[in-house]
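This report concerns only the one structure given below.
Note that one protein chain of the assembly has been removed; the remaining protein chains are unaltered in position.
== chain A ==
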């Protein structure tokens, strides 16, 4: 732990001193979305595929009816506890006043409207690979969801992580919008988009390095559960041993091949995937089967 902290301090200092210039929060040019029009119903598919409700609904609320994205769920990590903010359409406490460009900057660059870095507890590290058109559609869909005036809670993280500027160094070292796996056909491309970009599967199923960065050399091979109990399973085909049909059925119904039923965080994911078209679940299955 001590060595880890020393390393960490080293990187953080490095992040400050050498890279402060290069690590300014990035954002799009003001006219980057010019000419794009929003499609609310496509935005709903993006919303489910990206699992926004899994993190941004209030804790313990079961998803019946239109989701209320009032925030409050807690995400423990090695660096402290992050608390999901209110992203409902409320103009004061939510993001009702945000433009599509604001949302695009948040999801593609992890940059807030006032030019600060977000923490990667918000998985923009995956969403960075999302199509801008999808974000425009998602923005329109979010505006149709109810507003809620619950104020966002401050995160419970200590020094130096409470300094958002420090995330600049982290992003410089680890943030990338490149694909991890090749996709030789259209179905695999769709599957890859759903897994690596919107579905952010790796955020749970891939182990992390000492600085909380994903270890891409162990892609989707399982990781300790962030709750501290048990493990998020290895979902590479050799270890899992499920057929493509087994996988697609699991994403639709939550049933494993021996008819156990998914639990924990994955139950949220299955609820979301169940709302996607069947071809999308098949594409995710095909992607997993094609993993090395």
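Worth a mention:
Keep this in mind: contacts are C-beta pairs under 8 Å (C-beta built on N, C-alpha and C of every residue); 3 or more make two chains touch, one makes a residue touch a chain; residues count from 1.
Keep in mind that, in the parts below, contacts and distances are computed from a predicted model.
For the chain that does not appear here, its UniProt entry gives the protein name "Cytochrome c556", which is one of "Spermidine/putrescine transport system permease protein PotC", "Dihydroorotate dehydrogenase B (NAD(+)), electron transfer subunit", "ABC transporter ATP-binding protein" or "Cytochrome c556".
Contact with the chain not shown here comes from a single listed residue; of A:76, A:115 or A:264, that residue is A:264. Touch with the chain omitted from the figure is made, among A:99, A:253 or A:279, by A:253.
Chain A residues in contact with the hidden partner, per the touch definition given at the top, are 60, 62, 225, 227, 229-233, 245, 249, 253-255, 258-264, 267-268, 270-271.
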